[in-house]
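Supplied in structure tokens, the structure appears directly below.
Coming up: chain A.
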Amino acid sequence: MQITCLQCVEAACAKVCPAGALVRNEETGAIEVLANRCVGCGLCEAACPFGHMHFDTQLRLAVKCDLCGGTPTCAAFCPHDALEIR
Partner candidate 1 sequence: MQAFKTPKQLQAHRKKIIESRPADRKAIAVCAGTGCKAFGSLSVYDVFQKTLKSSGLDKKWELRATGCHGFCERGPLVLMFPSGTLYQKVKPEDVDEIVEQTLVKGKTIKRLTYQDPVTSKWFRREQDIPFYKHQHRLVLKQNGMIDPTSLDDYLTIGGYGGFLKALKMRPAKVIDEVKKSGLRGRGGAGFPTGTKWEICAGTKATQRYVVCNADEGDPGAFMDRSVVEGNPQSIIEGMLIGAYAMGASKGIVYLRQEYPLAVQRLGLALESAREAGLLGKNILGTGFDFDIQINKGGGAFVCGEESALIASVEGRRGVPKRRPPYPAISGLWGKPTNINNVETWATVPLILDRGHKWFSSIGTEGSKGTKIFSLVGKVNNTGLVEVPMGMTLKEIVFGAGGGIPDGKSFKAVQTGGPSGGCLPESKLDTPVDFDTLVQEGSMMGSGGMIVMDESTCMVDVAKYFVGFLKFESCGNCTSCRDGLQRLYELLSDVCEGRASMETLDLIEELAGTIRATSLCALGTTSVNPVLSTLKYFRDEYVAHVKEKRCPAGVCKSLITYTIDEKNCNGCTICAKKCPEQAISGKKKKLHIIDQQRCIKCGICKDVCKYDAVIVA
Partner candidate 2 sequence: MTVQFTIDGLEVKAKEGEHLLDVARRHGIDIPSLCHHEAVEPIGACRVCLVEVRSGQKTTITTSCNFLVEDGIEVHTDTAEVRKHRAMNLELLLARAPKSDVVRKLASASGVTRTRFEPLAYEPLPNCILCELCVRTCDMLGHHALTTVGRGDKKRIGLPFNKPSDNCVGCASCLSVCPTQCISVKDTPTQRAIWGQKHDFILCKVCGAPVITKKHRDFAISEKGLPEDYYDTCEKCKQSAASKRFASVVW
């Protein structure tokens, strides 16, 4: 089974981020990467217990699921309707 970011309440990624680049979007509840604040240290990827923070070595930035601003594309695109948001 594939899981995606749990948007943890006490998110490890946000806790370790030294630049304040991981913040919760109060509307969607998702933890988002503020790309302009991210300094690309990679600590968040190492710290996320579920393997859902990703450090993009090309962009040299953290990237993660942000629930696509409330309407996740993964759910919309899933051919088997196996994904739904509740």
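Picked so that all candidates are chains of the complex that A comes from, given by their letters.
We take it that contacts are C-beta pairs under 8 Å (C-beta built on N, C-alpha and C of every residue); 3 or more make two chains touch, one makes a residue touch a chain; residues count from 1.
As the structure is a computational prediction, the values presented were derived from the model and not from experiment.
Looking at chain A and the listed options 1 or 2, the chain it touches in this complex is number 2. The residues of chain A lying in touch with candidate 2 in their complex are 1-3, 12, 15-16, 18-21, 34, 36-43, 45-54, 60-61.
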